[in-house]
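For reference, the structure discussed in these notes is given below.
Apart from one protein chain that is not included, each protein chain of the complex appears where it belongs.
Labels A, B and C are assigned to the chains in the order they are written; within every chain, residues are numbered from 1.
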Amino acid sequence: MRTIDINCDMGESYGPWKMGHDAEVMPFITSANVACGGHAGDPNVMAKTVSLAQQFGVSVGAHPGYPDLPGFGRRALALTPDELQNMLLSQLGSLSAIAHSQAVELNHIKPHGALYNLACVDIVTARAVVSAVKAFSTALPIYCLPGSELEEEAKKQGILAVPEGFVDRAYEPNGLLADRNTPDAVANDPEWAAKQALQLAMGSVQARNGVTIQLRVDTLCIHGDTPGAPLFAKTVSDALTKAGFALAAPRHG
Amino acid sequence: MRTIDINCDMGESYGPWKMGHDAEVMPFITSANVACGGHAGDPNVMAKTVSLAQQFGVSVGAHPGYPDLPGFGRRALALTPDELQNMLLSQLGSLSAIAHSQAVELNHIKPHGALYNLACVDIVTARAVVSAVKAFSTALPIYCLPGSELEEEAKKQGILAVPEGFVDRAYEPNGLLADRNTPDAVANDPEWAAKQALQLAMGSVQARNGVTIQLRVDTLCIHGDTPGAPLFAKTVSDALTKAGFALAAPRHG
Amino acid sequence: MRTIDINCDMGESYGPWKMGHDAEVMPFITSANVACGGHAGDPNVMAKTVSLAQQFGVSVGAHPGYPDLPGFGRRALALTPDELQNMLLSQLGSLSAIAHSQAVELNHIKPHGALYNLACVDIVTARAVVSAVKAFSTALPIYCLPGSELEEEAKKQGILAVPEGFVDRAYEPNGLLADRNTPDAVANDPEWAAKQALQLAMGSVQARNGVTIQLRVDTLCIHGDTPGAPLFAKTVSDALTKAGFALAAPRHG
Partner (left out) sequence: MRTIDINCDMGESYGPWKMGHDAEVMPFITSANVACGGHAGDPNVMAKTVSLAQQFGVSVGAHPGYPDLPGFGRRALALTPDELQNMLLSQLGSLSAIAHSQAVELNHIKPHGALYNLACVDIVTARAVVSAVKAFSTALPIYCLPGSELEEEAKKQGILAVPEGFVDRAYEPNGLLADRNTPDAVANDPEWAAKQALQLAMGSVQARNGVTIQLRVDTLCIHGDTPGAPLFAKTVSDALTKAGFALAAPRHG
């Protein structure tokens, strides 16, 4: 029986402002990418999110982003590699201490937004991200796009890279995601997503042009901030379970 | 040979703004209370401060404060005990991860400003501070005013409380610090401070009314943000060494 | 025909985080209290909110609060009167400039949260608020609790104080609001609120103990952040209109 992980961004509320549907989505995922106070989240939100994850047996990972609340980490900040590493260590440490106080240890890291995107294509950023993760713990896997600079750099530095697939995004024949502005780049239909989830879990995906390509992924990303997210998560989760997949986070260390 | 610790607040710069004389004072102290990004400090300042401390063999402690940069942690924020604990864990985790990346482990914690003052007199705050420290690590001593609620609560929870004396502050006959607005409450003369440091190191202090009282302290606080701080630190350090004291941070764990 | 104003807090989103139901509530109010970036809001939210208000012919007022996003301005910050005034001027200026760029001028000011509460009972805070408003413009009315220090201070300094009633809050026989923790202190029933709105508009209110007291108010506050806020606002607005009231913001200057 093949094992696959379902991950979702969590803990992206801030102070009095709510975001996402954490409590409704949590039952259907196996890894929570918890915001660390950089692009979203705060110490109280982190604590609540870790507690919620623990309640549902969901693994907790760090979801650090550029420290830019108004921009939600979606615009890159011009940080030097040293600045980027210090910032990441600070965010990883924050979440880790809060999780540790609940007897939860971090299980993975997935960079957020502009940091994820940049680390996938820019070697300097990828190197800084991996170096920060490694300095924090050599046992933390990094979720990343298959074939990205981030994946390659992680392997080089001896950090486990977990290739990630997206259940609701159209793929290009080269295995990259279709640009968000392309028509039908983002799927809103849970059934469509469940079908793609199954394909990805079995090692391939049908690209936009109809051609099926091989793509090995070990975790599937669900988006949690749309109104239909809970149904979405449930549909994907049910389809995978029904098809005989074991749902579980990657084991680290 | 009696051992005494000299501690000083460090790493209170922020982004482009400098504060204090860290490099000039570091050679004369044994414990650095490093700001954790709450009332001051940022990930880069933390990294530089830890590195500087390591260079001079100075122990690194956390100096968390209310998360209020413009107010520099000098005004209390109305946080619930849970909020206070989460905030403290977040700050301790940040500094700890940055220190750990330089192979430095935290050796103590000293709350900053309004948080220190409140935790010394308010049992609810004291309890939240000690609980957060304990949740982070049972091996971290807390620096605190002798006879304070913070000291008592630490003892209750099984955390080492390190009683702290102030070399440049006048004492009342009851062992408390004279109010800052009292004439001569704060000493600017390094020689005066050195003399009081010696007295404190030997277990007593002459109160404002001339009476000498017993006061056991294991660490002496030096202020680092005045123009004369480096000379101040040197004078105190030299006097203690000359009198035969070994200067060293408390051993934890 | 008597004229009455309906005011509601608006523009309390922040960056990517949404709050309230501004677009749905706006059609039913006459004055928008727009957050100024202190406790909530940001330049883009302010610009959108002013534009929305203008679209519905709603007067724009400033809704400044303690500069504390995570606390949403609900906890008092220990600011000196000078600091409070400078902070208020900064927030008033921000919103005013953004409004002015859309040919909208501010019509009133209503302090938010802890600042409103404190200014109603603390003369030092009331004086600083009124002084800041007066330094900004002598033509801006201040919305405030009838009989409060804020109202009195406004009158003293020659600033128009607009007494405010709350349609969904129970009153004590002395004309003050029942504590939020009292049972039935906050009404969730739009019809109940509409009935109280009518009473208030006519100059009285039935207190919790059943006694009807005289209370002159010129503006009625609607809460906009509950799920039922739009229906709530519509019900109150319709009831007032049906009863022959003209709905309009107070004229200033």
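The rule is short, and it goes like this: a residue touches a chain if its C-beta (ideal position, glycine included) is under 8 Å from a C-beta of that chain, and two chains touch if they have at least 3 such contacts.
A quick note: this is a predicted structure, and the numbers were derived from the prediction, not measured.
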item	value
Which displayed chains the hidden chain touches across the whole complex	A, B, C
Contacting the left-out chain in the complete assembly, out of C:100, C:156, C:216 or C:242	C:100
Full-complex contact with the absent chain, from C:24, C:83 or C:122	C:83
Candidate in contact with the missing chain, chosen from A:77, A:139 or A:248	A:77
Contact footprint on subunit B, counting only the chain that is left out	13-19, 40, 42, 69-72
On subunit A, residues whose C-beta touches the chain left out of the figure	67-68, 70-71, 75-78
Touching residues (missing chain, whole complex) on subunit C	37, 43-44, 46-47, 82-83, 85-87, 89-98, 100-101, 132, 135-136
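Convention: only the chains that are shown with their structure count from here on.
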item	value
Touch-based graph of the chains, sorted into line, ring, star, complete or other	complete
Subunit A and subunit B, separation of their C-alpha mean positions in angstrom	40
Distance from the mean Cα position of subunit C to that of subunit B, given in whole angstrom	44
